[in-house]
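Structure first, then comments.
In this view, the complex is presented without one of its protein chains, the others remaining in place.
Labels for the chains are A and B, by order of writing; each one numbers its residues from 1.
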Amino acid sequence: MIIVEGKPLPEIVSMLAPFRRVFVLGCGTCATVCLAGGEKEAREMAEALLLYRQQQGEPLEVKVAVVERQCERELLDSTRREIEEADAVLSLSCGIGVQCLNSYYPQKVALPAINTKFLGYPERLGVWQENCRACGDCLLDYTLGICPITRCAKSLQNGPCGGSKEGKCEISAEVPCAWQQIIERWEKHGTERFPEIRPPRDWSAGAAGGPKTVVKGDVAFAERE
Amino acid sequence: MQNGSKFEKLLNFGKFVVTAELGPPKSADLSIIRRHGECLKGYVDAINVTDNQTAVVRASSLACAVELKSMGLEPIVQVTCRDRNRIALQSDMLGAVGLGIHNILCLSGDHEKFGNEPGAKGVYDLDSIQLLGVASGMKEGRLCGGDKLDGPADIFLGAVENPFADPLNYRILRLRKKVEAGARFIQTQCVFDIELFEKWMEGIRKLGLHERTKILAGLTPVKSARAACYMKEKVPGIVIPDKIIERVARAKDQKEEGINICVETIERLREIEGIAGIHIMAIAWEGVVPTLVERAGLM
Partner (left out) sequence: MEGMKMFTPIKVGSLVLPNRIMMSPMFSNTATRDGFVTDNTVNHYIARARSRPGLIMVEHTSVNSRYLHPGNRLLISDDRYLPGLSRLAVAVKGAGSLVGLQIAHSIYAAGKKPADLSKDEVYQIINDFSEAALRCKKAGFDALEIHMAHTYTLADFISRRTNRRIDEFGKSVEGRFRIIREIVAGVRQAVGKEYTIFARFSADEFIIGGNSLKQTGYYARELEKMGIDCLDVSAGVRFDDGGLRGYSDLRGKPGIEMNDGPNVHLAEEIKKLVNIPVITVGKLGNPSFAEQVLQENRADMIALARQLIADPMWVEKVRQGRWDLIHHCRYCNNCLYKRRGPDDPVACLDVRKCATCLTCLRICPFDVPYINEEGRLEFENEWCEECGFCAGICPARLVRFAEWPLENMSQKIDKALEQIDAGKPKKIVFSCNTDPFAGLIAQKLPENWSLVKTQCISRLETLHLLEAIRKGADSVLVIGCSEAEKQRCSLHDRGSLIEKRVQKAVALLKEAGVNKKVSFLKIEKTEEFDIKAI
């Protein structure tokens, strides 16, 4: 899941300064699950904006809605009227949703109300952990389910660095050493792959190497003219 | 290029070598390097030049190494994976060899979080073992991506190892990986816990690694008990037993006691089979190196 986190209010009010009619749009999937962009947060945001403008003596009209996923054109279209009536859309979605809004409604400005943090999972109520970097070439088979690219601070692939201490990473005593965990996994399952030397990775499969497209040949139709 | 590494020759000759570490200045004024170089001249066989150690921005390792080279010293350029991708790393190594600096030490690097640019994007395109592999390839005229060099680069490749970091029992295996990737000399993290180090060396000898690579034990003279505590707490990868700190703290002259401990350690290290030399990391106390070397009888 995409883990997101709300931006501070001052940043949002300053980006909304030129606009009078604002449509606060929540996102019903990841952002809701992260308790950062669901209906509750969207309404809270609307209340906070109204309060701010009230304080400043400036007018503001706010509408609030939530769509299932802001990254889908068809789902966004369910709020077409509100989007078109607004001066600006404040999106409580990850960066993907904000960009989709801007590209599907180019005549409008959609602004981000939350920061996209990482790909991860909820560890417990209110705590989320990062565990994937979308590197495009999964090596979890080698490490038996612990991603060194994400969970090792230096993304090392050939074992721990010299800073590992009592199972903790050198960057913080709160961060476990991923390699310690990987070695424990290997020991537990009796698969010893430590001596293998992993060659340099092809990072272009992931974040490096420019924007990427995935095409699933058997379902992708040619784009209509 | 023709001459290759003097340091390598010394090691192959079987001399118990001494290397020291110099940190480049936090300015464009390289005269300090010359000054430190001057005072080490004649006492050490090679000088490591750190690469933005603890992720603090300093003058480039290669530039300082060139400075030392021009003084007739034998520099070892440190190269970390933190700041450069494989393109920059390979190009820097080629440049170093071109300038007559053959000794290259490959490290992962301290995390950028510790330094004065904590917002920097850590690169870690390669890890240290992969970097060793890439450099070995360059020795055979091959680049990381498979492209051919117009000529091989004569690199004397080194790596580091921390025998005291967790998980302890994998440290020897990790060293073997480094050796297999092409490390011809190893400088260890500073040794305070000599018993643990002896045990580690036993493991190294069992695998015969001391025959395939030259192992230099790291040493750091402690200036004071406070400095020792600081190192223990803040510097990643350093393990100092409490009894050492106590001993320094109890001493009248803490500096002197620090040197004493170091000399004693050197004496014990010389007795360990498979130790090819020592590596003195006296950061911000470079002046102590000649004293140490003299007192340990390594002149």
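Here, a residue touches a chain if its C-beta (ideal position, glycine included) is under 8 Å from a C-beta of that chain, and two chains touch if they have at least 3 such contacts.
On a predicted model such as this, the values are computed, not experimentally measured, just so you know.
Novice: Among the chains present, which touch the one that was left out?
Specialist: A
Novice: So one chain is hidden, and I want to know which residue out of A:V13, A:L111 or A:L144 touches that hidden chain in the complete assembly.
Specialist: Touching the chain that is not displayed is residue A:V13.
Novice: Of the residues A:Q54, A:S172 or A:S204, which one touches the chain left out of the display?
Specialist: Considering the complete complex, A:Q54 is the one touching the chain left out.
Novice: Taking the full complex into account, what residues of subunit A touch the chain not shown?
Specialist: These residues touch the chain not displayed: 8-10, 13, 28-29, 32-41, 43-44, 47-48, 50-52, 54-56, 66, 68, 122, 124-125.
One rule holds in what follows: only the chains that are shown with their structure count from here on.
Novice: Touching subunit B in the complex: which residues of subunit A?
Specialist: That would be residues 153-167, 170-171, 177, 179-180, 183, 194-195, 197-200, 203 of subunit A.
Novice: Subunit A touches which residues of subunit B in the complex?
Specialist: Within the complex, subunit B touches subunit A at residues 81-82, 86, 108-111, 113-114, 122, 124-130, 133-134, 144, 160-162, 165-167, 170, 173-174, 176-177, 180-181, 189, 236-237, 239.
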